[in-house]
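Here the complex is missing a single protein chain, while all its other protein chains stay put.
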Amino acid sequence: MIEDIVTLISLSLTTMTPLLLASTGEILTEKSGIVNIGLEGIMVLGAITSAVVSNITGNPYVAILVAMFIGLSIGLVMGYLSAYLHANQIVIGIGINGLAIGIATLILYRVWGEYGGTPTVSKIMEIQVWIASTILSIKPITIGAVIVSITSWYILEKTNLGLRIRACGENPHAAEAMGIDVNLYRLTLTGIGGLYTGLAGAFMVVNWVGFFSREMVAGRGFVALANVAFSNWNPLLAILGAFIFGFFEAFATFLSLKVQQFPLPEYLSFLRTTGQNLFGAFPYIATLLTVIVIMKKVRIPRALGKPYVKE
Amino acid sequence: MNLICKLIEDIKSRKRDYLLNILEISISITISLVITILLMVFMRYSVETALSAYSILFSHGFTNIPYLLTRSTPLILTALAFLLPSLTGLFNIGGEGQFYLGAITSLVIAYYTGSAILAIITGGLAGGFLGLLLAILRVYKNVNEVVSAVMINRALYYILIFIISTYLADPIIPHQSISVPRSATLPIMHIHGLRVNCGFIVALLMSMCVAYIYYKTNLGFALRASGLNPKAAALAGFNIKRLMLISFIIGGGMAGMGGAVHVLSVIHNIDVMLIGLYGYGFLGIGASLLGRNNPLGVIFSSLFISGLIIGGQWIEVRLGLPHQLADLIVGIIIVSLAIPFSYHYIKLTLKRYRR
Partner (left out) sequence: MEIRPVARLENIVKVYPDGVKALDGVSLEVYPSEILGILGENGAGKTTLMRIFYGEIKPTHGRIYINDKQVYFNGPWDAIRHGIRMIYQQFSMVETFTGLENIHLFLTSMEKNISFKETEKRVKELLKSLGFNIPINEPVEDLPIGIQQKLEIVKALVSGAKILILDEPTSLLNPLEVMDLFKLIKRLKENRVSVIFISHKLREVKGVTDRVVVLRKGKVVGEAKTSEIDEASLARMMIGNEVVLSSRRVEKISIQGEKSRVLILENIVVKSDREQSSLKDLSLVLFKGEILGVAGIQGNGQIELAEVILGLRKPVKGRIILEGEDITNLPVSERLKKGIAYIPDSRRHGLVLDMDILENVLLTNHMQAVNRFGIIMTRTINNLANKVIKEYNVIASSPKILVKHLSGGNQQRVLVGRELVKNPKVLIALEPTQGLDVGSTHYVRNLLINHKLLGGSVLLISSDLEELLSLSDRLAIIYCGKIVAEGLPSEFSIEKLGLCMGGSC
């Protein structure tokens, strides 16, 4: 029993990390007024970048840095297009998601000659704690993610900088009149959001599974978006939300393994074979239901998603 | 004759807008092709490889007309699926899931009734139902339709794999569903010596239906007005919520029909990994944007994008490069189309530098 709980918590902490990183980044971006639905694509690119760099240099830490840089760059490009060129932010996000798979596959082929996935690359060590004959593994980036979230919350709510950022997302005209360069803030924060999300992608390769596969991000970018709304744009709540959504995924994996071990009545035996797919669907359905229930009580930044056009 | 005169008058007064649209489309396609080459070079592919890839793309992508028409059929329908809700300001990302559901529904109905028409209709209804679900969540529960669509798409993917492999598996051929019975398949017709798949005719018909609604009915007018000026549309008595729901029902229905037509006319069964159905939803979004959200324009943009995809497959066969190259080009086209009035902006920046 204890072993199961420890395993679940261990797995949940891992699955929550990319969600938390991407959500926190997106909260910062959205508080400034830009909506970035290209998180999925940025994660993919962060992942493939970290795989390539880790493979070439053998050093996973450098891989993380490069992935963060890539995420930052993409974020800055999206921020520039959205803030200065008044582009349609949703459509840009759709485009980024699409082309990310294209780029990733091309790189995959160029470096490894494969189409589906890479062989293993160097990983970062994780912290392992023994509890009752099971390992509770805590990845360093997980801890980093929590720290980043708490810091982001502090900056947003308790500092002058945070007030200025929030002004951009609530009323950009007023913010501009108060001496804030709204477009610059939006550009920067979209870049920072991309940086966190790139790290999220790198985490998956270099601190979790240890290789890149084309389908690995599997919609996490969108779950992160759900978490942003769920947390009411509050990074502290995002930690809770990321854990909950991560738990859904962990639980589904856990269940799918458990049914292999436990004796099942005849009519449920399909769960061991084709029914495994149902476990795959579970996290998404659970996420959707959670969002539906919670959506009534949240407060969106007023100017979110609307391009700021100077009169 | 009178109709043509009116059409010409229509185009004349909107001449500037049409030219602008064509210019924007050309710019985005060009930008996309250029950036793709740059990216490939950056990824350490040689320039010759990139250029030969392009030559294959354009020489083989568009030359096999029957195949081109067949490939673009589902795309036209998924493009319509994105187009209609976009008029009300919403984004139907659920085209993929609506496509799948339409496909599997039509498969089941065709298998048990042997009727193609019934299968197409039920496929459309299934897709419409899914679209309505997205719209209800958005209108009444304020759930962002992009997030809900992706969640449903992904969940549906797994659920459908489960259903196919458990209940609809072909008893003889592994990894594949039961097949559409002969009586329900859509035939290939011969028009003017050209082999045209019946499915393409269906897609064309649907596109023209949507165009008729778009231009000639109150509903289409209401949709267009809401997209251009929601406040004015409200003053006119158009209920934006109702329009959102209707647009998603019809849009979802289009995608569902796309899935149905694809199964009935081309693949005739669904493989266990849904590979035969994969990707049309996303490409439909690109086709809709490239067709400037116009019901007749999406026919041409679907043909173009299908040509790119076919070309991509040829590149993979000839050069071994992954066919995702075509996805990349489409993705960049989408991004560059997101920038409004790119032509105006270029003009303004040039003016500023001249001063």
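Should a chain be cited, it is by its letter among A and B, assigned in written order, with residues numbered from 1 in that chain.
Following the convention adopted for this analysis, contacts are C-beta pairs under 8 Å (C-beta built on N, C-alpha and C of every residue); 3 or more make two chains touch, one makes a residue touch a chain.
Since this is a predicted model, take the numbers as computed values, not measurements.
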Which of B:L219, B:V266 or B:L296 contacts the chain that the document leaves out: B:L219
Touching residue (missing chain; options A:I131, A:I147, A:A174 or A:L268): A:A174
Touching the absent chain when the full complex is considered, from A:L163, A:V209, A:L240 or A:V298: A:L163
Chain not shown, touching residues in chain A: 160, 163-164, 166-167, 170-171, 173-175, 177-180, 302
Those residues of chain B which, in the complete complex, touch the missing chain: 9-10, 13-14, 17, 216-219, 221, 224-225, 228-229, 231-239
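Definition applied: only the chains that are shown with their structure count from here on.
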Gap in Å, rounded to a whole number, between the CA centres of chain B and chain A: 28
Residues on chain B engaged by chain A in the complex (per definition of touch): 39-40, 43-45, 91, 93, 137, 141-144, 146-148, 150-152, 154-159, 161-162, 165-166, 282, 285-286, 289, 320-322, 324-340, 342, 345
Touch list for chain A against partner chain B, complex: 37, 81, 85-92, 94-110, 115, 218-219, 222-223, 225-226, 229, 270, 274-275, 277-278, 280-281, 284-285, 287-288, 291-292, 295-296
